[in-house]
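Heads up, one of the protein chains got dropped from this complex, but the rest are sitting where they should.
Letters are used for the chains, namely A, B and C, taken in the order the chains are written, and counting of residues starts over at 1 for each.
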Amino acid sequence: MFVLVNLKAYAADAVGIATTAREVSEESGVRIAVAPQAARLAAVADTGVETWAQHVSPVEHGSHTGSTLAEAAAMAGADGTLINHSERRLRLADIDGALDAAERAELETIVCANNPAQVGAAAALGPDAVAVEPPELIGGDVSVSQADPDIVEDAVAAAEAVDDSVDVLCGAGISSGEDLDAAGELGAEGVLLASGVAKADDPRAALADLVEPLS
Amino acid sequence: MFVLVNLKAYAADAVGIATTAREVSEESGVRIAVAPQAARLAAVADTGVETWAQHVSPVEHGSHTGSTLAEAAAMAGADGTLINHSERRLRLADIDGALDAAERAELETIVCANNPAQVGAAAALGPDAVAVEPPELIGGDVSVSQADPDIVEDAVAAAEAVDDSVDVLCGAGISSGEDLDAAGELGAEGVLLASGVAKADDPRAALADLVEPLS
Amino acid sequence: MFVLVNLKAYAADAVGIATTAREVSEESGVRIAVAPQAARLAAVADTGVETWAQHVSPVEHGSHTGSTLAEAAAMAGADGTLINHSERRLRLADIDGALDAAERAELETIVCANNPAQVGAAAALGPDAVAVEPPELIGGDVSVSQADPDIVEDAVAAAEAVDDSVDVLCGAGISSGEDLDAAGELGAEGVLLASGVAKADDPRAALADLVEPLS
Partner (left out) sequence: MFVLVNLKAYAADAVGIATTAREVSEESGVRIAVAPQAARLAAVADTGVETWAQHVSPVEHGSHTGSTLAEAAAMAGADGTLINHSERRLRLADIDGALDAAERAELETIVCANNPAQVGAAAALGPDAVAVEPPELIGGDVSVSQADPDIVEDAVAAAEAVDDSVDVLCGAGISSGEDLDAAGELGAEGVLLASGVAKADDPRAALADLVEPLS
């Protein structure tokens, strides 16, 4: 299982959480990555944790002021990037373009979507993975793998029907090892989580609890 | 074959072209529809031609000032709608939402895309049809079915791999009966065209020439 | 005072409300206009009521599929158009472009904004009028002229400081003649309202009550 901690625009201590994530990853053997703001990629990558961008723009080098160039993210230390997160939806053609950009910069890719049909559509564009995050569960206390197990299974089926080399992750409401376990049993290869770690009083305990079933 | 004439925002005589399209359709037995500006749907539908919207918004009835409500388009006489035209690209989630809206309003749907991967993605969302229009050919003199026959065949294959009930149309540069014929032979069930008719000196002659091989 | 009834994407009887608005306007002598969906402009204009578009695109005639061309709105019977409504925010450059488009099509213009600073900015672009609508009051039961009289006075001052030929309207929560009166006393030349009429059980009574203090 792959655990991706999305720091969004939280007022969190990005470097502290990144350091903790690296340590918990090393101790547990579970793959954990941290996705900070673009401006904080370098500081997070310096901790040695696997580092992801939250977004890249569908552009090549050129006149694109205010874009998030995949090559700049990679140079700052990013290993992968989310694309089309529910808080940063892209046009279909731009998801395609952002995947091209990420590939050029050798970034691993996860395209987010909010239902199985969109997961199938995203899989058709050839990302490394897709993530299903029902919008109504994002930021809540109930995990997608418990509240809506069908959506995870349907997403796995939808991706497989289109391209069985595309992994499926799930997000929304993930906060405990039990959630992680349930996600894995439904066919997910990983989870996205955010507030469960980034806003936890004790991020280390939150992460340790999360990966405990896998250690 | 289905011929859809997109009037875009041209300074064309929408009612005149619609009347002509209806007549040529009746004379030739070829299905021809006209897609005007939303504000002109009622006037075009009054001519008796099959009438399409150029776009619908991913919204239901509610507080959405300046949207294009599918139900309002239907009430004005629309029978179908384009979605995600290259000049009106939508976010993946909004293509999904616009398809839901069109279905509620009983509008037939064609989702546009500019390459086979995006055609596959669009097909995964369950439209009635998808249309492939390479952006570099739109508005030009060379038709996609002649300049780039592979893209049409690849689009047909991509849609079929995802959902073989989804028809494929092609667009960009279509202006002659020969183009239409070539499109059909590559597996397309119809064509989108715009300037070839809407900006023609003699729209009747342009349409008659277009459908001639099918009559 | 000018009363503009925005029908948004409501499931309202646009033609019925338009007819009622025309009648109440004639009986009371108060200027009342109705802004339907673009696809319903022609049907609303046919009632004889003053008809407004909810939005126009910052484009000229050309290849702009899915746009709302000002000329098409005018041809369908629109006399004016809202621009930059809080439910259809535009980029600054596009407000400027939409104003150019409306001027070309001889549409009267009201640019919406949600605070006095933005009202000043909008006034600098030369519209006929600006409207201040605090987002937190839109759709609610409390009118801006009663909940937040300062914002109306500040908006009037902000517009005047930039260009004193630009009228100021106010919106959000307007539903009674008292609200209208209060708005006028604060310096507004008119009001925008929506659900107060469009979702009223008896739109005629709602409109008659509204204009009663002015008759």
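By definition in this document, a contact is a pair of C-beta atoms (placed from the backbone, for glycine too) under 8 Å apart; a residue touches a chain by one contact, two chains touch by 3 or more.
What you are looking at is a predicted structure, and each value in this text was computed from that prediction instead of being measured.
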{"item": "Touched by the hidden chain, restricted to displayed chains", "value": "A, C"}
{"item": "Which residue of A:34, A:59, A:144 or A:158 touches the chain not shown here", "value": "A:59"}
{"item": "Chain not shown: contacting residue from A:23, A:87, A:103 or A:153", "value": "A:87"}
{"item": "Selected residue (touches chain absent from view) among A:43, A:142, A:200 or A:214", "value": "A:43"}
{"item": "Residue among C:49, C:122, C:137 or C:186 touching the omitted chain", "value": "C:122"}
{"item": "Where the unshown chain meets chain A, residue by residue", "value": "6, 8-11, 35-43, 53-55, 57, 59-69, 71-73, 75-76, 78, 82, 85-88, 138-139, 194-195"}
{"item": "Residues of chain C (touch criterion as defined above) contacting the omitted chain", "value": "84, 86, 89-96, 113-115, 117-118, 120-126, 158, 161-162"}
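The rule is simple: only the chains that are shown with their structure count from here on.
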{"item": "Contact graph of the chains (line, ring, star, complete, other)", "value": "line"}
{"item": "Same or different residue numbers at the chain A/chain B copy interface, by half rule", "value": "same"}
{"item": "Chain pair with the greatest number of C-beta contact pairs", "value": "B-C"}
{"item": "Innermost chain by mean C-alpha position", "value": "B"}
{"item": "Copies chain A and chain C - rotation angle from C-alpha fit, nearest 5 degrees", "value": "180"}
{"item": "For chain A paired with chain C, centre-to-centre distance based on mean C-alpha positions, whole Å", "value": "43"}
{"item": "Junction residues of chain B, two or more chains touched", "value": "86"}
